[in-house]
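Only one protein chain is missing; all other protein chains are in place.
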Amino acid sequence: MDKKTYDRGDIEITWCPGCGNYPLLESLKGALAGLGLDPGEVVVVSGIGQAAKTPHYLRCHMFNGLHGRAVPLATGVKAANRHMTVLAIGGDGDMYGEGGNHFLHAIRRNPDITNLVHNNMVYGLTKGQASPTSPLGMVTPVQVHGVAAEPINPLAVAITVGATFVARAFTGDGEGTVSIIQEAIKHRGYALVDILQPCVTYNRVNTFQWFSERTYHLDESHDPRDMMGALKVAMDRERLALGILYASPGKPTFEDTLPVYARSPEPLHRRRVDRALLGEHIGEKI
Amino acid sequence: MDKKTYDRGDIEITWCPGCGNYPLLESLKGALAGLGLDPGEVVVVSGIGQAAKTPHYLRCHMFNGLHGRAVPLATGVKAANRHMTVLAIGGDGDMYGEGGNHFLHAIRRNPDITNLVHNNMVYGLTKGQASPTSPLGMVTPVQVHGVAAEPINPLAVAITVGATFVARAFTGDGEGTVSIIQEAIKHRGYALVDILQPCVTYNRVNTFQWFSERTYHLDESHDPRDMMGALKVAMDRERLALGILYASPGKPTFEDTLPVYARSPEPLHRRRVDRALLGEHIGEKI
Amino acid sequence: MADRMDERVRDVTIVVGGEAGQGIQTIEFILTRVLKRSGYHVFATKEYMSRIRGGSNSTLIRVGSQRVPANVDRIDLLVPLDSGALTHLAGRISKDTLIIGEKKALKTEHNCVDIPFAAMAEEAGGKIYANTVAIGFLCGILEADLAILENYLKEYFGRKGKEIVARNVQAAGTGYRAGGEMRSAGRVAFSIDRDPSVAGNLLVSGAEAVSLGAISGGCRFISSYPMSPGTAILTYLSRHSEKFGIVAEQAEDEIAAVNMAVGASYAGARAMVTTSGGGFALMEEGVSLAGITETPLVIHLGQRPGPATGMATRTEQADLDLALYAGHGEFPRIIYAPGRTEDAFVLTHRAFNMADRYQVPVFVLTDQYFLDSYYSTSSLGDDAVFNEDHVIETDESYMRYRLTEDGISPRGVPGFGTGLVAVDSHEHTEEGHITEEIGVRNAMMDKRMGKIRAILADSVPPVLTGPEDYRVLVVGWGSNFHIIAEAVQLLRKDDISCLHFSQVFPLPPDTAELLDRAEVTVVVENNFGGQFARLLRAHTGFEAGHRILQYDGRPFCSELLARKILKIARRN
Partner (left out) sequence: MADRMDERVRDVTIVVGGEAGQGIQTIEFILTRVLKRSGYHVFATKEYMSRIRGGSNSTLIRVGSQRVPANVDRIDLLVPLDSGALTHLAGRISKDTLIIGEKKALKTEHNCVDIPFAAMAEEAGGKIYANTVAIGFLCGILEADLAILENYLKEYFGRKGKEIVARNVQAAGTGYRAGGEMRSAGRVAFSIDRDPSVAGNLLVSGAEAVSLGAISGGCRFISSYPMSPGTAILTYLSRHSEKFGIVAEQAEDEIAAVNMAVGASYAGARAMVTTSGGGFALMEEGVSLAGITETPLVIHLGQRPGPATGMATRTEQADLDLALYAGHGEFPRIIYAPGRTEDAFVLTHRAFNMADRYQVPVFVLTDQYFLDSYYSTSSLGDDAVFNEDHVIETDESYMRYRLTEDGISPRGVPGFGTGLVAVDSHEHTEEGHITEEIGVRNAMMDKRMGKIRAILADSVPPVLTGPEDYRVLVVGWGSNFHIIAEAVQLLRKDDISCLHFSQVFPLPPDTAELLDRAEVTVVVENNFGGQFARLLRAHTGFEAGHRILQYDGRPFCSELLARKILKIARRN
């Protein structure tokens, strides 16, 4: 399928020129088209932020929700209709800051959704404050004396919480990003892809070059089924591995555990109330 | 100091007979008294739940706040007055469920507070629903088909997020609990003590015996400064280590990084506005 | 005011008090069912502390020849399971209260019939059967049918084995005989007529009625975080999730809960959340999201006293304002506050239809008193309800926010039809994409807010009880329905009526007219501020002359309320 299938046509994209979100958007379109997914079977949910504008630039179903809340919203969408391919997209602030609790618990719940985090290590849309992934010492309009809180390590956290698919991509690596996103979508269960994305306007520390110098591709020697091995790679803050750090397929998804789908995969909106059964049930209250 | 110093006298304690919270309360009093802390220098903050009732049973300063929010509240208290010894107490639902986001970010921020989590692996006060630490398969009034979400591993998460003091205690081990709490209080920075606490009313799986059979004490062979080693111990869900899994002192605390304390440790409530300085500052707007 | 003794003939109020964990609930459960099956109207309500064991709780059971489903202060028969119950209920024990139990253990100076439940239980096999003796005793005193009691005990204890059943039957019999003897001895003066048709009545609590209304309304998704008294709905739907095909998920917090529900609703599942004030406060941003995205959402808000944690297991009606103005920005909403269990069923059902019809958040506002009370009723009205279907199959030209005459854009869901469904929390175009354009903003605000007109025309009118040509009008809303009705009935005045609102927002169209007709208006509310009275004033300009407010965490009592109403009626 041509990735143009996902183009919305002549629309204005409001990111800054040179922003890492542009190549990311292209990778995402490529990944979706490459999997042969019809836009009608794809639902892209997002929070609020620069990254979270992404669904407006895609021709498919979309729900641009609240800052920090894309993951529970996507969980609800998927639970109501298993036939949909559901992605939850947002920035590092969106997903690890405001949405931090959902990050933890979505992993535990394991809905079959793909979580793409545009990690530019800064709050873009609100003009450059520190995000949970901002490096120590980074000076911002609020962190005037430099960031003092330890940056979060989302990949390591995801692994310890029990995520079954954990990967890192870099917008500078279009091809790699496409294939990682595709693997993440194909994975049954919650899949995290943390995508290093330079913000040319507000992050003067973690630039394209900074990322280029520190990233490397995982090769065959890396076993994505070895949890402690993956954790070790994830804990390395000096050299940033690109690729699938951890993947352990086979765990039941959230939807698998729902009794509504025990007998039928039919989307919930197609179902009607069994009034006879309800009548019987109410009769038990006599 | 006699631990009776911390007794509130003739008050009614509303926990169920046999609840693990009773020995825990005693250990806590013992730990505070043992450190020679005057009740006037101790502030105990809690959320809502059975565990969170604890401060009502202690003679010291207390703030019984909202479900899930003890940690940010305690952070505010400590930031406003460094002279106080501040504890944040609550249940597993309180701290890892509703309060999950604060758990992550308090670790990053590293305020000098002690976080005691009464981990009974169930929601006690609300009558027996699953908590984030409830074991897979546990049947409850809401999880009627058994818990389906992977229990969270708070110690492992804390370590990957960068906590500098991570310990586990068990109410069945009073002495051990006293000394772990004391070490946690003495530690400069955020200290997590996850305390295994049997709930005799709602948790029929993780009973006193269940805990007794699975817990063991860390011995000298364990190096609490070895992060990956600690992580390995924390990741073990079969055998539950008691003691200090990880301790890495020396990291600046949140308060250390605050410019208000650069020149003076004086509590904020003692400070007065420098009107001359303000006048000068306003004058710059001409 | 009516003669109390006269009332007493028609109905008896029994209170059982004791510690949490002593079995009050079991007594209430069995007793109400056996009495109902014996042909008596029953009503039960409870009050309890926020703790799992110990403390002092009580349940109130009214038994009558007619329906008496309202809380009262008076206690005719008091069964204290421990002496703490006497202290706890001291303020409500009068000279007419008959205390039943072991006099020595209770050490009371009140009117006490010495019945050694524990000793009687020992006969049947152990102290553990004391509660069953008490049940038997109460059945005996009330002339319930012994066979029905025995059968019910067999049903109830069946899975515990024959021996347990036999002992319970024996204990009940012992009690029953003692009760009968006391009755024969003329120590009690009830004469409650039986109504055989009551045997076939339902016993449904407020919480069950809301839950059943949700199932009936086609609820397919509930995500919530436990919080008293809202939890009951989550528990009920969880328990029956397989049977009725419902996703019932305990979320990590209330924010996740509301966002999951909005997501499920976007995908076409009728969705709800249930919570209480504090949890709801956390959901407000999500309610605003439902508002601007026009995603149907049903919110059950079970009120309890605030602020903050307040009194977790008590009752109050102080979150009307909260529901009314929840969420930032302006968007339409509907608030139902059922007063009767039947209303709770029908209105919760209706909430799902209305949410879908107008694509707005709809509240079902209850409280602890309402949720924890139940009474005999012939039907929930489930035959009269049906589910509307407002989801359309989309085609390629589909636009989620198409501007239409009535402001309602046909609602598509992903995967049903060939259209794409784009939904946005920003102000958006007809296609559902972000915009800041003035013209579009105005059109979208007008479209959303304009729906209020149609919603108004589709109102649930208030219920007037009493004469049409009232001089005094007692106004209530939500859980106060029966309490006010009984209070006014006790007064036996032909110029006092009650007007009860179960749709509290928007105010039904004829509200002002109904209020204006009264010379004296009294608004009765379980809160400090008189929130409904203020709502009436803000929207109709009508200022209620009098307000009867109570904010101690307890429901009104009909006879005490009657006195307050009478005082106002007499003076004005």
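A few remarks follow.
Going by the order they are written in, the chains are A, B and C; count residues from 1 in each one.
Basically, contacts are C-beta pairs under 8 Å (C-beta built on N, C-alpha and C of every residue); 3 or more make two chains touch, one makes a residue touch a chain.
This structure is a prediction, so every number in the text was calculated from the model and none was measured.
Hidden chain, full complex: it touches shown chains A, B, C.
Summary of contacts with the chain left out: across B:29, B:105 or B:118, the touching residue is B:105.
When the full complex is taken into account, the listed residue touching the unshown chain is B:79, out of B:37, B:51 or B:79. Residue C:308 is the one among C:147, C:189 or C:308 that touches the chain missing from this view.
Interface residues of chain B with the unshown chain, by the touch rule above, are 11, 39-41, 43, 45, 48, 53, 55-56, 59-66, 69, 72-81, 83-84, 101-102, 104-105, 258-260, 262, 267-275, 277-279, 281-282, 285-286. Residues touching the missing chain, restricted to chain A, are 12, 14-17, 48, 50, 64, 66-68, 97-98, 100, 123-127, 129-130, 132, 141-145, 201-202 (touch as defined at the top).
Touching the omitted chain from chain C are residues 49-50, 255, 276-278, 280-282, 284-285, 288-289, 291-293, 305-314, 316, 318-319, 321-322, 324-331, 424-427, 436, 438, 441-442, 445, 449, 527-529, 534-535, 537-539, 541, 543, 551-554.
Definition applied: only the chains that are shown with their structure count from here on.
Each chain gets a centre from the mean of its Cα atoms; the one farthest from the centre of chain B is C.
Separating the centre of chain B from that of chain C, both taken as means of CA atoms, is a distance of 38 Å.
Chain B has its Cα centroid 31 Å from the Cα centroid of chain A.
Centre-to-centre separation of chain A and chain C, using mean CA positions: 41 Å.
Counting partners per residue, chain B has 97-98, 100, 132, 145 as the residues that reach two or more other chains. Residue positions 241-242, 252-253 of chain C are each in touch with at least two other chains.
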